[in-house]
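Note that one protein chain of the assembly has been removed; the remaining protein chains are unaltered in position.
And then chain A:
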Amino acid sequence: MKLTKLAIVTAMAATVGTTSALADLVFPSLSYRTGPYAAGGIPFADGYADYFTLLNERDGGINGVQARVLECETAYNTQKGVECYESTKGEGSLVYQPLSTGITYQLIPKATADGIPVHSMGYGRTSAANGKVFSHVFNYPGTYWDAASIIVNHILEENGGDINGKKIALVYHNSAYGKEPIRTLEELSKKHGYELSLVPVDHPGQEQKSQWLQIRRDRPDYVLMWGWGVMNQVAVKEAANIRFPMENFIGVWWSGSENDVVPAGEGANGYKAVTFHGVGSDFPIFEDIQKHVVDKGKAAGAGDQIGTVLYNRGLYAAMLAAEAARAAQEIHNTKEITPAQMRDGMEALKIDSARLEELGLGGFGPEINVSCENHGGPGLGAIAQWNATDGTWSLINEFGPADREIIDPLIMEDSTAFAAENNIPERCS
């Protein structure tokens, strides 16, 4: 009898536990707060977590359902990232932010098979922007190829639309990530007539003397950078050392945080980076974060990263995930959504300027429009510039488009080849 009672109580407890777990909207965070890249991983993870804490504290969750951030430490290691995915996917995880191109590549087949969406925001496999082929992978609001094109557009703008004969060097991390923009830059060089030189840097990039000697001898008009971690800091410092004009040195969005410029001091003044979101903390949402998260002692970190580039990026990623969850709730008329429904929400994600204002993020990013066919979003970006005296980044132009005439055929070519190799039927028809 006692055993029966115990069994009933246990079963009830299990049911309550399960119901409670299902009631939460689970957002896993594959973070890296340790290891050589921790300086970049911590602010992103803090921003991601703090946004959901804000929604829980201020709004009671997303449409009344509490959001639960499930953090798992990857140390930016692909194997650990996959282990994190495997250990958290059973918790009802709605969408994964792998936060590493290596982890993303590993998760593309796994998550697709499991029916869980992956949001590699501004990284990962660029051709995943083709939703007809990549059913569960999203990389909105922009891709590396968009970034390359937006930078070239900025250079065109600075040169009155004519860069024929100009010399542009690409300093890149000698990895799949670093090589991503090469094809796009080559195609753009055919179109605009600039001369492209490639300068690879081996991991981790602590020693770049040879590369910068070469740049000093070649005297390119512009240097672009696709780096991460210590490679960025050393490159900015070396560029300052050889007195390369910093306003002509432009990095991708993973080469444009405070971490990358602070070690070079005044020498980094004028350095630029492309970005797909706003900079600084002059947005109403940060007051709410201070009031509802930091002041209540519920901040994910020490509260000292708020407003930094990577904190803002984590916050932006969380906002996009929360808005997609709202869209999914609306589409399926339920508050407790599944990963499959989350995918539908991501494919129907639309955020206009008015909605950004409502969220306290007016002007923080471009309008977002995702569809079944287009998982890459608007592909818009702006250029941010570093002011070493104030220690601040500021946007120096509006969010502008990439050259779709060049990029869309490249995405189509790569994704079609992937579909053929993996026998993936086209969807969205």
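The rule is short, and it goes like this: a residue touches a chain if its C-beta (ideal position, glycine included) is under 8 Å from a C-beta of that chain, and two chains touch if they have at least 3 such contacts; residues count from 1.
As a convention for this text, contacts and distances are computed from a predicted model.
Undergrad: One chain is missing here; what is its name in UniProt, given the choices "Carbamoyl phosphate synthase large chain", "GntR family transcriptional regulator", "Aldehyde dehydrogenase family protein" or "Branched-chain amino acid ABC transporter permease"?
TA: The record names the chain that does not appear here as "Branched-chain amino acid ABC transporter permease".
Undergrad: One chain isn't shown here. Among A:72, A:156 or A:198, which residue touches it?
TA: Final answer for the missing-chain contact: A:198.
Undergrad: Using the document's definition of touch, tell me which of A:79, A:241 or A:422 contacts the absent chain.
TA: Result: among the candidates, A:241 touches the missing chain.
Undergrad: From the list A:38, A:70, A:156 or A:196, pick the residue that touches the absent chain.
TA: A:38
Undergrad: Taking the full complex into account, find the residue in A:168, A:230 or A:246 that is in contact with the omitted chain.
TA: Of all options in A:168, A:230 or A:246, contact with the hidden chain holds for A:230.
Undergrad: If the missing chain were put back, which residues of chain A would it touch?
TA: Given the touch definition above, chain A has residues 33-39, 42, 174, 198-204, 206-207, 209-211, 213-214, 216-217, 219, 229-230, 233-234, 237, 240-243, 259-260, 262-263, 265, 267, 297, 301-302, 304 touching the missing chain.
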